[in-house]
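Report on the following structure.
The complex appears here without one of its protein chains, the remainder shown in place.
Take a look at chain A:
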Amino acid sequence: MKRFNPAYSFLYILWIVLFVIAPLVLIVYQSFFDISGHLTLANYQAYFGSGTYLKMTLNSIWYALLITLLTLLISYPTAYWLNQTKNKQLWLLLIILPTWINLLLKAYAFIGILSQNGSVNHFLTFVGIGPQQLLFTNASFIFVAAYIEIPFMILPIFNAIDELNPSFVNASRDLGATNWQTFSKVIFPLTINGVKAGVQAVFIPSLSLFMLTRLIGGNKVITLGTAIEEHFLVTQNWGMGSTIGVVLIVAMVIIMFVTGERRKKGRKGE
(Lines give C-alpha, C1' and ligand atoms only; values in the text may rest on other atoms or scores of the structure.)
Protein backbone atom coordinates (compact mmCIF):
# COMPACT_ATOMS: atom_id res chain seq x y z
CA MET A 1 0.00 0.00 0.00
CA LYS A 2 1.14 3.52 -0.73
CA ARG A 3 2.10 5.53 2.30
CA PHE A 4 -0.35 8.29 3.07
CA ASN A 5 1.23 11.70 3.38
CA PRO A 6 -0.83 14.08 5.58
CA ALA A 7 0.83 17.10 3.94
CA TYR A 8 -1.15 16.49 0.75
CA SER A 9 -4.46 16.32 2.53
CA PHE A 10 -3.56 19.50 4.38
CA LEU A 11 -3.33 21.42 1.10
CA TYR A 12 -6.63 19.99 -0.01
CA ILE A 13 -8.38 20.84 3.22
CA LEU A 14 -6.90 24.34 3.23
CA TRP A 15 -8.22 24.88 -0.30
CA ILE A 16 -11.69 23.57 0.55
CA VAL A 17 -11.94 25.67 3.70
CA LEU A 18 -10.68 28.90 2.14
CA PHE A 19 -12.37 28.75 -1.24
CA VAL A 20 -15.44 26.56 -0.79
CA ILE A 21 -16.64 26.45 2.78
CA ALA A 22 -15.75 30.00 3.86
CA PRO A 23 -17.46 31.71 0.89
CA LEU A 24 -20.54 29.55 1.36
CA VAL A 25 -20.74 30.43 5.03
CA LEU A 26 -20.21 34.12 4.22
CA ILE A 27 -22.98 34.11 1.62
CA VAL A 28 -25.44 32.42 3.94
CA TYR A 29 -24.39 34.76 6.75
CA GLN A 30 -24.75 37.87 4.61
CA SER A 31 -28.17 36.84 3.40
CA PHE A 32 -29.57 37.40 6.89
CA PHE A 33 -28.61 41.09 7.01
CA ASP A 34 -30.42 44.01 5.45
CA ILE A 35 -28.75 46.96 3.77
CA SER A 36 -28.18 48.81 7.06
CA GLY A 37 -26.65 45.78 8.81
CA HIS A 38 -29.59 44.50 10.91
CA LEU A 39 -30.15 40.79 11.36
CA THR A 40 -33.36 40.00 9.48
CA LEU A 41 -35.29 37.54 7.35
CA ALA A 42 -36.56 40.38 5.19
CA ASN A 43 -34.37 39.41 2.24
CA TYR A 44 -36.02 36.02 1.99
CA GLN A 45 -39.43 37.58 2.45
CA ALA A 46 -38.64 40.01 -0.34
CA TYR A 47 -37.40 37.25 -2.59
CA PHE A 48 -40.32 34.88 -2.19
CA GLY A 49 -42.91 37.61 -1.61
CA SER A 50 -42.31 39.77 -4.64
CA GLY A 51 -43.34 38.83 -8.14
CA THR A 52 -40.23 40.47 -9.57
CA TYR A 53 -37.75 38.05 -8.07
CA LEU A 54 -39.88 34.98 -8.78
CA LYS A 55 -40.39 36.11 -12.35
CA MET A 56 -36.64 36.64 -12.63
CA THR A 57 -36.06 33.16 -11.29
CA LEU A 58 -38.47 31.62 -13.77
CA ASN A 59 -36.86 33.69 -16.49
CA SER A 60 -33.41 32.40 -15.56
CA ILE A 61 -34.59 28.82 -15.47
CA TRP A 62 -36.41 29.20 -18.77
CA TYR A 63 -33.40 30.64 -20.59
CA ALA A 64 -31.02 28.16 -18.97
CA LEU A 65 -33.33 25.40 -20.18
CA LEU A 66 -33.41 26.78 -23.70
CA ILE A 67 -29.63 27.15 -23.76
CA THR A 68 -29.12 23.63 -22.38
CA LEU A 69 -31.57 22.12 -24.84
CA LEU A 70 -30.04 23.88 -27.83
CA THR A 71 -26.56 22.89 -26.67
CA LEU A 72 -27.60 19.29 -26.23
CA LEU A 73 -29.27 19.13 -29.64
CA ILE A 74 -26.09 20.33 -31.29
CA SER A 75 -23.62 18.51 -29.05
CA TYR A 76 -24.92 14.95 -29.08
CA PRO A 77 -24.81 14.46 -32.86
CA THR A 78 -21.47 16.29 -32.95
CA ALA A 79 -19.95 14.09 -30.24
CA TYR A 80 -21.33 11.02 -32.00
CA TRP A 81 -19.90 12.09 -35.32
CA LEU A 82 -16.55 13.01 -33.75
CA ASN A 83 -16.28 9.46 -32.45
CA GLN A 84 -16.60 8.05 -35.95
CA THR A 85 -13.85 10.20 -37.40
CA LYS A 86 -10.32 8.98 -37.85
CA ASN A 87 -8.47 11.67 -35.94
CA LYS A 88 -11.10 12.14 -33.27
CA GLN A 89 -8.70 13.56 -30.68
CA LEU A 90 -7.64 16.30 -33.11
CA TRP A 91 -11.22 17.26 -33.97
CA LEU A 92 -12.09 17.26 -30.29
CA LEU A 93 -9.16 19.56 -29.58
CA LEU A 94 -10.42 22.00 -32.22
CA ILE A 95 -13.74 22.15 -30.41
CA ILE A 96 -12.12 22.63 -27.02
CA LEU A 97 -9.74 25.30 -28.34
CA PRO A 98 -12.20 28.27 -28.11
CA THR A 99 -12.65 27.62 -24.38
CA TRP A 100 -9.05 28.76 -23.90
CA ILE A 101 -10.01 32.23 -25.03
CA ASN A 102 -11.40 34.61 -22.46
CA LEU A 103 -15.19 34.76 -22.31
CA LEU A 104 -15.22 38.54 -22.46
CA LEU A 105 -13.13 38.56 -25.65
CA LYS A 106 -15.53 36.12 -27.27
CA ALA A 107 -18.49 38.28 -26.22
CA TYR A 108 -16.88 41.34 -27.80
CA ALA A 109 -16.12 39.36 -30.92
CA PHE A 110 -19.80 38.49 -31.21
CA ILE A 111 -20.74 42.14 -30.79
CA GLY A 112 -18.58 42.80 -33.82
CA ILE A 113 -20.12 39.95 -35.78
CA LEU A 114 -23.76 40.63 -34.92
CA SER A 115 -23.83 44.45 -34.78
CA GLN A 116 -25.53 46.74 -37.34
CA ASN A 117 -22.26 47.03 -39.26
CA GLY A 118 -21.15 43.48 -38.48
CA SER A 119 -20.23 40.77 -40.91
CA VAL A 120 -23.58 38.98 -40.66
CA ASN A 121 -25.48 42.12 -41.63
CA HIS A 122 -22.98 42.78 -44.42
CA PHE A 123 -23.79 39.35 -45.75
CA LEU A 124 -27.55 39.83 -45.36
CA THR A 125 -27.30 43.11 -47.26
CA PHE A 126 -25.23 41.40 -49.94
CA VAL A 127 -27.84 38.67 -50.54
CA GLY A 128 -30.56 41.33 -50.62
CA ILE A 129 -32.32 40.70 -47.31
CA GLY A 130 -31.05 43.93 -45.83
CA PRO A 131 -29.66 44.63 -42.34
CA GLN A 132 -31.54 43.17 -39.40
CA GLN A 133 -31.49 43.85 -35.66
CA LEU A 134 -29.42 40.89 -34.43
CA LEU A 135 -27.57 42.14 -31.38
CA PHE A 136 -29.55 42.73 -28.17
CA THR A 137 -32.20 40.16 -29.02
CA ASN A 138 -33.19 37.10 -27.00
CA ALA A 139 -32.26 34.90 -29.94
CA SER A 140 -28.72 36.27 -30.13
CA PHE A 141 -28.34 35.85 -26.36
CA ILE A 142 -29.34 32.16 -26.56
CA PHE A 143 -27.19 31.64 -29.64
CA VAL A 144 -24.02 33.09 -28.12
CA ALA A 145 -24.61 31.40 -24.76
CA ALA A 146 -25.05 28.07 -26.52
CA TYR A 147 -21.89 28.69 -28.54
CA ILE A 148 -19.92 29.25 -25.37
CA GLU A 149 -21.38 26.26 -23.53
CA ILE A 150 -21.16 23.70 -26.35
CA PRO A 151 -17.62 22.43 -25.56
CA PHE A 152 -18.68 21.68 -21.99
CA MET A 153 -21.55 19.57 -23.28
CA ILE A 154 -19.59 17.82 -26.03
CA LEU A 155 -16.74 16.68 -23.79
CA PRO A 156 -18.67 14.45 -21.35
CA ILE A 157 -20.90 13.08 -24.14
CA PHE A 158 -17.87 12.38 -26.30
CA ASN A 159 -16.22 10.49 -23.45
CA ALA A 160 -19.37 8.48 -22.77
CA ILE A 161 -19.67 7.46 -26.43
CA ASP A 162 -15.96 6.77 -26.59
CA GLU A 163 -16.22 4.37 -23.65
CA LEU A 164 -19.22 2.56 -25.11
CA ASN A 165 -18.25 -1.03 -25.90
CA PRO A 166 -18.66 -1.39 -29.68
CA SER A 167 -19.92 -4.93 -29.27
CA PHE A 168 -23.13 -3.50 -27.76
CA VAL A 169 -23.77 -1.86 -31.10
CA ASN A 170 -22.92 -5.07 -32.93
CA ALA A 171 -25.16 -7.06 -30.60
CA SER A 172 -28.04 -4.68 -31.22
CA ARG A 173 -27.61 -4.90 -35.00
CA ASP A 174 -27.25 -8.65 -34.71
CA LEU A 175 -30.57 -8.89 -32.90
CA GLY A 176 -32.29 -7.07 -35.76
CA ALA A 177 -32.20 -3.42 -34.71
CA THR A 178 -32.02 -0.74 -37.38
CA ASN A 179 -29.55 2.12 -36.95
CA TRP A 180 -32.19 4.29 -35.32
CA GLN A 181 -33.38 1.52 -32.99
CA THR A 182 -29.77 0.82 -32.03
CA PHE A 183 -29.35 4.47 -31.20
CA SER A 184 -32.54 4.94 -29.23
CA LYS A 185 -32.52 1.62 -27.39
CA VAL A 186 -28.81 1.03 -26.82
CA ILE A 187 -26.45 3.90 -27.56
CA PHE A 188 -28.46 6.73 -26.01
CA PRO A 189 -29.47 4.90 -22.80
CA LEU A 190 -25.87 3.77 -22.30
CA THR A 191 -24.45 7.27 -22.78
CA ILE A 192 -27.09 9.03 -20.68
CA ASN A 193 -24.55 9.64 -17.92
CA GLY A 194 -22.48 11.73 -20.31
CA VAL A 195 -25.61 13.71 -21.18
CA LYS A 196 -26.37 14.24 -17.49
CA ALA A 197 -22.84 15.45 -16.81
CA GLY A 198 -23.11 17.78 -19.78
CA VAL A 199 -26.46 19.13 -18.59
CA GLN A 200 -24.96 19.83 -15.19
CA ALA A 201 -21.99 21.58 -16.73
CA VAL A 202 -24.22 23.78 -18.91
CA PHE A 203 -27.49 24.33 -17.06
CA ILE A 204 -26.05 25.48 -13.75
CA PRO A 205 -23.66 28.13 -15.14
CA SER A 206 -26.41 29.25 -17.54
CA LEU A 207 -28.65 30.12 -14.55
CA SER A 208 -26.29 32.88 -13.52
CA LEU A 209 -24.97 34.21 -16.81
CA PHE A 210 -24.82 37.96 -16.48
CA MET A 211 -22.18 39.34 -18.76
CA LEU A 212 -23.77 37.91 -21.89
CA THR A 213 -27.21 39.14 -20.89
CA ARG A 214 -25.76 42.61 -20.86
CA LEU A 215 -23.35 42.56 -23.80
CA ILE A 216 -25.31 40.34 -26.19
CA GLY A 217 -28.83 40.34 -24.75
CA GLY A 218 -28.85 44.09 -24.19
CA ASN A 219 -30.21 43.63 -20.64
CA LYS A 220 -33.59 42.57 -22.05
CA VAL A 221 -33.13 39.22 -20.38
CA ILE A 222 -32.66 39.75 -16.65
CA THR A 223 -31.40 36.61 -15.00
CA LEU A 224 -30.49 35.89 -11.39
CA GLY A 225 -26.86 36.48 -12.34
CA THR A 226 -27.67 39.99 -13.46
CA ALA A 227 -29.60 40.61 -10.25
CA ILE A 228 -26.70 39.48 -8.07
CA GLU A 229 -24.32 41.71 -9.97
CA GLU A 230 -26.66 44.69 -9.58
CA HIS A 231 -27.08 44.15 -5.86
CA PHE A 232 -23.40 43.79 -5.14
CA LEU A 233 -22.02 46.43 -7.46
CA VAL A 234 -24.78 48.97 -8.00
CA THR A 235 -27.28 49.06 -5.12
CA GLN A 236 -24.69 47.73 -2.66
CA ASN A 237 -27.38 45.58 -1.04
CA TRP A 238 -25.09 42.65 -0.23
CA GLY A 239 -27.75 40.93 1.86
CA MET A 240 -30.21 40.71 -1.03
CA GLY A 241 -27.45 39.66 -3.43
CA SER A 242 -26.42 36.90 -1.03
CA THR A 243 -30.01 35.73 -0.69
CA ILE A 244 -30.25 35.25 -4.45
CA GLY A 245 -26.90 33.48 -4.27
CA VAL A 246 -28.28 31.08 -1.67
CA VAL A 247 -31.28 30.40 -3.89
CA LEU A 248 -28.94 29.65 -6.79
CA ILE A 249 -26.84 27.29 -4.68
CA VAL A 250 -29.98 25.43 -3.59
CA ALA A 251 -31.05 25.22 -7.22
CA MET A 252 -27.67 23.73 -8.12
CA VAL A 253 -27.96 21.12 -5.41
CA ILE A 254 -31.42 20.20 -6.71
CA ILE A 255 -30.09 19.88 -10.28
CA MET A 256 -27.16 17.77 -9.10
CA PHE A 257 -29.58 15.53 -7.26
CA VAL A 258 -31.98 15.18 -10.18
CA THR A 259 -29.31 14.44 -12.78
CA GLY A 260 -27.03 12.53 -10.42
CA GLU A 261 -26.49 8.79 -10.72
CA ARG A 262 -28.79 6.68 -8.71
CA ARG A 263 -28.53 2.95 -8.33
CA LYS A 264 -31.06 1.25 -10.47
CA LYS A 265 -33.50 -0.81 -8.53
CA GLY A 266 -32.86 -4.51 -8.69
CA ARG A 267 -36.38 -5.56 -9.38
CA LYS A 268 -38.51 -3.99 -11.99
CA GLY A 269 -42.21 -4.62 -12.47
CA GLU A 270 -43.08 -6.42 -15.66
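Keep this in mind: a contact is a pair of C-beta atoms (placed from the backbone, for glycine too) under 8 Å apart; a residue touches a chain by one contact, two chains touch by 3 or more; residues count from 1.
Note that contacts and distances are computed from a predicted model.
Asks: For the complex's missing chain, which UniProt name, "Acetyl-CoA C-acetyltransferase", "NADH-quinone oxidoreductase subunit J", "Spermidine/putrescine import ATP-binding protein PotA" or "Heme exporter protein A"?
Replies: UniProt lists the chain left out of the view as "Spermidine/putrescine import ATP-binding protein PotA".
Asks: Which of these, A:28, A:46, A:66 or A:177, touches the one chain of the complex that we don't see?
Replies: Answering carefully, the residue with contact to the hidden chain is A:177.
Asks: Quickly run down the residues of chain A that touch the omitted chain.
Replies: 165, 167-168, 170-178, 181, 185-186, 189-190, 264, 266-268, 270
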